[in-house]
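Here the complex is missing one protein chain, while the rest keep their positions.
Each chain carries a letter (A, B and C) given by its place in the written order, and its residues are counted from 1.
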Amino acid sequence: MTNEELKIKLTELLSSATFEEGTDPIAIGWVNLFIAPAEWKPFAQQLRSTEGLDFDFLFCVTCIDWKTHLTMVYHLTSTKHRHTIVVKSKLDRTKPEIETVCDIWRTAEFHEREQAEMFGVNFLNHPDLRKLILTDDFEGFPLRKDFEDPINMIKL
Amino acid sequence: MTAQDIIFYLLAAFTLVTGFLAVTTTRIFRSAIFLLFSLIGIAGIYFWLEYEFIAAVQIVVYVGGIVVLIIFSIFLTQEAGANLPDTTITKKITGGIAAACGFGFTLLQVLQHNFTGTTEPGIEPSVANIGNRMLGVNEFGYSLPFEVVSILLLAAMVGCIVIALKTPVQK
Amino acid sequence: MLEEVSVIDQGDMIINIGPQHPSTHGVLQLVVTLNGETIKKVEPHLGYIHRSIEKMCESLSYRQFIYVTSRMDYLSSHINNHGCALCVEKGLQIELPERAKVIRVLMDELTRIASHELWWGAMAMDLGAFTPFFLAFRERETITDIMEDTCGARLTMNYIVPGGVMADLHPDFQRKVKAFIKLFREKADQYNELVTGNIIFQSRMKNVGILSKEDAISYGCTGPTARGSGVNCDIRKLYPYEIYDKLKFDEILETGCDSFSRYLVRVKEMYQSISIIEQLIDNIPEGDFQAKTKAVLKLPKGEFYTRVETARGELGVYIVSEGGTTPYRIKFRSPGFSNLSALNHMAKGGKIGDLVAMMGTLDLVIPDIDR
Partner (left out) sequence: MWSLGNITQSVDAWLNEAFSPAIALLIEFVIVGTMAISLFAILGLVLVMMERKVSAYMQIRLGPNRVGPKGMFQTFADTIKLLLKEGLTPTGSDKFLFNLAPVIAIISAMLLLAPIAFAKDFQMWDLNIGVLYVSAISSVAVISILMAGWSSNNKYSLLGAMRSGAQIVSYELSAGLSILAIVVLVGSLKMSDIVASQETGWWLFKGHIPALIAFVTFIIAATAETNRAPFDLAEAESELTAGFHTEYSGMRFALFFLAEYVNIFIVCAIGATLFLGGWMPFHIGQLEAFNHVMDFIPSSLWFFGKTFFLIFVIMWFRWTFPRLRIDQLLNLEWKYLLPISMFNLLLATAIAIMGWHF
């Protein structure tokens, strides 16, 4: 499916989604779309199961700290049709919350745990949101821009 | 006292002391180990009597078989290293009476028996002799059926373990 | 649906495999819940060598951060560097000279063989056979020698930089690589004779650690791990970079879905890499090994994502740039991290001895997972 067809199809699924365009060369010409955090879970389910889309492979889950807000970035691809989209969602920086998708793509379980401890994103309904990499008593979210740790320096 | 006597008394003391420890210790695994030593002591007495075959069988069956089975059932059923609860006074008394009765009965038999000395050479406990006895149908024969019965013991031990194992939780 | 996290029954045993345990090739902790010898649950605990490479990269320039990435998956450091260099080049839209492309592919494939060699030895050692480990090192040593000549390093090479490669090939390179190909073809049969055909080895590996095709996709597995389950996911074929679209090689797919299939994929991949090297080694084009670039690289504002195929699977490099000299945010989508997440699913119901076979065929490199 070409990007134009994808866009039409995606707009059918979720009319409130906005596409990010114009800032070339964005990510190999993949379709970038923004959605509201609350719409993510049902939309994800549709992405996974809708005929013709079949996004069955979530290959990257990232969070970006923009100092004013956080952005969750999900890279999805379909092993059947070989098309790729990037779904982004803006989160409130003081209380970042988004539904988990680890029951749709199991790989999300680990990736979400990682982003949760690095950025403090709360993935609702995640089965096991303990710290995966950091020690259990670690305080702060290291990948946020305002994180300072004078003891274990990671900034040059 | 000759060297023979000294060896006998040493073996007997070893058997008795470890046997006593086996029933008095509060740790079940240690109890099994003391039982093992007691059985080895008895095997030692058989060796001393030059009944090597019986001694070896004693070790194979009791040490290599029964005690290992007991240890395995301890592994499967008991908490690691836990002490047993102290025995109650009634258990002590009944156990003591049972032991005393057994001892008295054995002593009575030994004292009543009329041991007669003999100058005949002993039967050589070679494998050929034992084999003939086992399958023979004349006097002192028929050992084999008796040995077959001992399979029952094994079956009982296996049954014990099966019962002791927890039934897997059904989902 | 997610499998339920079962409550630990009475009589279950919890065993720590790692972080200091002979079967973990690095500091990975697995908390294994056992019922007798049967595994009920495996919980990975990570982070023993977490260095927060992503955060470090935010304060390093586009030329500097490549050196840190060699330390992620140290067994395929060339390919890590390659992924990062590609991402930067995409942002700057640099066109590489042909020679640089060929050198990069040659180095990548040599690294892939070296990595698979080490995996092969360690895999057999996990299963209790020590000798293959030493045999594998014999061939791997030849590759590291070749690397040392050209790159000056044996493990963390830092050879591929944005715009090409760091230096030209060593004059001995072609001769030594050809000698290696000859050696490898001779010795690889020995591998199959000693390990692949061994009946004990096969019975340890077959029907162990089943990962179905759907599960492999759902868990985000890539590389030989997924290809052992029949998922075609070779980035070199699907999204060719450099000159991979001009080369003849097969994507190895096995459909056994078990440890043995994953094993076979890796062994066969070594042969494919050898054939790629054979195609290129006599045809290295003359010319520059580096494109002309500015001294200070500045990526335009935007987001860049590149995918490369490392020895362990798909490495994604995601750079978010604000237009400065350092990345605003950089994310490495490491193959090991996703592959590891499938371990619990695979191990459930297996024996503790199987866990070793599964971990072996996942080919985990811990710094790659922790980053």
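Just so we're on the same page, a contact is a pair of C-beta atoms (placed from the backbone, for glycine too) under 8 Å apart; a residue touches a chain by one contact, two chains touch by 3 or more.
Please read these numbers as outputs of a predicted model, since none were measured by experiment.
*Asks:* Give me the visible chains that the unshown chain touches, in label order.
*Replies:* Looking at the complete complex, the unshown chain comes into contact with B, C.
*Asks:* Tell me which of C:G26, C:P240, C:P300 or C:G353 is the one touching the absent chain.
*Replies:* C:G353
*Asks:* Looking at the whole complex, which of C:V27, C:A129, C:I243 or C:A291 touches the chain that is not displayed?
*Replies:* Considering the complete complex, C:A129 is the one touching the chain left out.
*Asks:* With the full complex in mind, choose from B:L10, B:A56 or B:C101 the residue touching the hidden chain.
*Replies:* In the complete complex, the chain left out is touched by residue B:A56.
*Asks:* If the missing chain were put back, which residues of subunit C would it touch?
*Replies:* Residues touching the hidden chain, for subunit C, are 13-15, 21-23, 37, 124-131, 133-135, 138, 194-195, 198, 200-201, 203-204, 351-356.
*Asks:* Where does subunit B touch the missing chain, residue by residue?
*Replies:* Contacting residues on subunit B, toward the hidden partner: 3, 27, 29-30, 33, 36, 40, 52-53, 55-57, 59-60, 63-65, 67-68, 71-72, 75, 80-81, 124-128.
Operating definition for what follows: only the chains that are shown with their structure count from here on.
*Asks:* Most remote chain relative to subunit C, going by C-alpha centroids?
*Replies:* B
*Asks:* State, to the nearest whole Å, the distance from the C-alpha centre of subunit B to the C-alpha centre of subunit C.
*Replies:* Here the centre of subunit C sits 61 Å away from the centre of subunit B.
*Asks:* Starting from the mean Cα coordinates of subunit A and subunit C, work out the distance between those two points in Å.
*Replies:* About 25 Å, centre to centre.
*Asks:* List, in ascending order, every residue of subunit B touching at least 2 other chains.
*Replies:* In subunit B, no residue touches two or more other chains.
*Asks:* Under the touch definition given earlier, write down the residues of subunit C that touch subunit A in their complex.
*Replies:* On the subunit C side, the touching residues are 1-2, 5, 44-47, 50-52, 54-56, 58-60, 90-91, 93, 215, 217-222, 231-233, 238, 300-306, 314, 316, 318, 320, 328-329, 331, 333, 337-338, 340-342, 345, 370.
*Asks:* Contact residues on subunit A for subunit C in the complex?
*Replies:* 23-28, 30, 56-60, 62, 64-65, 73, 75, 79, 82, 102-103, 105-107, 109-111, 114, 127-128, 131-135, 142-143, 147, 154-156
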